[in-house]
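Not every chain is included here, but those present sit where they belong.
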Amino acid sequence: MSEPIAVVGGVGTTLGIALCKTLSANGYKVVGLARSEALHKEVTCMRCDLNNENEVFKTIREIEENIGHISTYIHNLGEFAQAPFLESDQGQFEQLWRTNCFSAYHAAKAVIADMIDTGGGNLVFIGATASIKGNADFSAFASSKFALRGLAQSLAREFGPKGVHVAHVIIDGVMWGHHAETWGMKVEQCLKPDAVANSILHLVRQDRSAWTHELDIRPDIENF
Amino acid sequence: MSEPIAVVGGVGTTLGIALCKTLSANGYKVVGLARSEALHKEVTCMRCDLNNENEVFKTIREIEENIGHISTYIHNLGEFAQAPFLESDQGQFEQLWRTNCFSAYHAAKAVIADMIDTGGGNLVFIGATASIKGNADFSAFASSKFALRGLAQSLAREFGPKGVHVAHVIIDGVMWGHHAETWGMKVEQCLKPDAVANSILHLVRQDRSAWTHELDIRPDIENF
Amino acid sequence: MSEPIAVVGGVGTTLGIALCKTLSANGYKVVGLARSEALHKEVTCMRCDLNNENEVFKTIREIEENIGHISTYIHNLGEFAQAPFLESDQGQFEQLWRTNCFSAYHAAKAVIADMIDTGGGNLVFIGATASIKGNADFSAFASSKFALRGLAQSLAREFGPKGVHVAHVIIDGVMWGHHAETWGMKVEQCLKPDAVANSILHLVRQDRSAWTHELDIRPDIENF
């Protein structure tokens, strides 16, 4: 049997790279989707603006035709914002919803039908602390992440019986990487991207008799 | 002391009318905001498309200048949809988010600052079963209602300490009225609008030492 | 029609007294159940150890026979504990479960059948922050309060269709009173017992077309 194909939508963050490497190291043929010109050399990437539904559909069709059926799609696009509500910008509120939720709608639309037709697949969405708790000054971020979670739940219930495993991962903390360092954080306070990728690998390999829809992931010392 | 002023955003449904009447009967000066030309005769209404942020800000400013400070704002706008995901329309997905969540963002922006300046106020959002559970075929509706809930939680945590009581009401069932009758439902299976309005009246009258952020409301026989 | 009869199980705390007074002032004939010899003069009380199931059944039967059908029963018994787990006492773990959960089981057993036979009633359980979040050093308290919540949910679903409104109130903060003063708290940081009692009065008066099962109550400045 040929290698299963995994697509990681959003390879710019530390988690995206870690997902590509982890899946590659475990027998998947991996395609990353990245927005920037500077495509990642370590992993196979295609350029795709995940906020543009036409590009998303076109890119997914290309992969299906030229590489093969996508068995696993992980949507790793995310944009963060923190601001007092009265100083917040309505354009940003909408933009966060587009990036954090609507892009996932398009990606799911693009991949699910073929997964059903080919016997099943995995669809993973990446959430955050704000997916389950709307804290002060996080109105835009929390609202968009709640929206993604509602979408993920509905898709899980609709497509589980059709063989598509939809999972929602709540990343409760800061991912270790360039940004975390800039913010003065130490590695012990952060989630290691490889470790998170490893749990997502586990999710997409679960037997269909024992699927997980939602799990939280955080560092041992995280206050929650 | 003059009557407190309450604004009901969205008077077209049975609940909107019931809220206007219940608040009026309990000492509030009430202004309903309705989209349609046919304004309701039983209650004082202004025409305002709540999906249009400019109209929302303009209307709220008019009320504040001509009638007085708004002490209670209830956002009762909502649009429903049910469809298999793969047959769903992306325009509808966006429209539901606009109507069920983004309009609430604008309304909150329009009313909160003055509430803080004048010693406090009440801001009530209306949720649904789909606010906490994303069922199959409800991807657009659930995602938009989750989004509203995330916004409501964030605003509650940000503005509670500033005197603004933000509440989120989960209507878990069908409101009795024309639509329910059309669907062949009986009154015993439905929520009575007056009864729901009565609980919302209670919410906006709670002492600030004992505020409720979220409560569910359903008929006695509802399966939940 | 004669006055409806309300029983408040656990009158020793500030909330118990407030419930008795609030219900009395609103047309209920109220009987408080108190453990201590020093019965409260302001409210009608009977002595009853709510941790003793025989006393509970006997007392409820006495009330039903001598005073009348109980339309509302509020279970206000609670015991608090905070301790590092490894220093905690297994006897206390069990005792908290008995006081915070098992006593509610007995009280519900004692009152529900007659409520069903006489057309319905209200059963209210009092929860805490720890009912929905198990924090460090609260293993015994959280476990017992979670247990009570599971019981309340199950009873709500079983007896709602039979006319018994089962509600669970999450008190998220410290009730103002002697203890709060001793702990150095100020009244502005606390829940006022009368205000909480007022929301519970609202709950037990809700129309059966619009029942609330769970609501949270906290001071405006409470961090949650």
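Note that the chains take the letters A, B and C in the order they are written out, and that residue 1 is the start of every chain.
In this text, a residue touches a chain if its C-beta (ideal position, glycine included) is under 8 Å from a C-beta of that chain, and two chains touch if they have at least 3 such contacts.
Keep in mind that what you see is a predicted model, and the values were worked out from it rather than measured.
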Open item on the list: Taking the 3 displayed chains as a starting point, can you state how many identical chains form the whole complex?
Closed with: 4
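Please note the rule applied: only the chains that are shown with their structure count from here on.
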Task: Joint neighbours of chain B and chain A, given as chain labels - done: none
Task: Superposition of chain A upon chain C: rotation angle, C-alpha, nearest 5 degrees - done: 180
Open item on the list: Per the definition of touch at the top, where is the C-beta contact count highest among chain pairs?
Closed with: A-B
Task: Type of chain B:chain C copy interface by residue overlap (half), same or different - done: same
Open item on the list: How many angstrom lie between the centres of chain B and chain C, each centre taken as the mean Cα position?
Closed with: 31
TODO: Could you put a whole-Å number on the gap between the CA centroids of chain A and chain C?
DONE: 44
TODO: Could you pull out which chain B residues touch chain A in their complex?
DONE: 53, 84-86, 90, 93-94, 97, 101-102, 105-106, 108-109, 112-113, 130, 133-139, 142-159
TODO: Note which residues of chain B are touching chain C in the complex, please.
DONE: 157, 160-161, 163, 165, 176, 187-188, 190-192, 194-196, 198-199, 202, 206-224
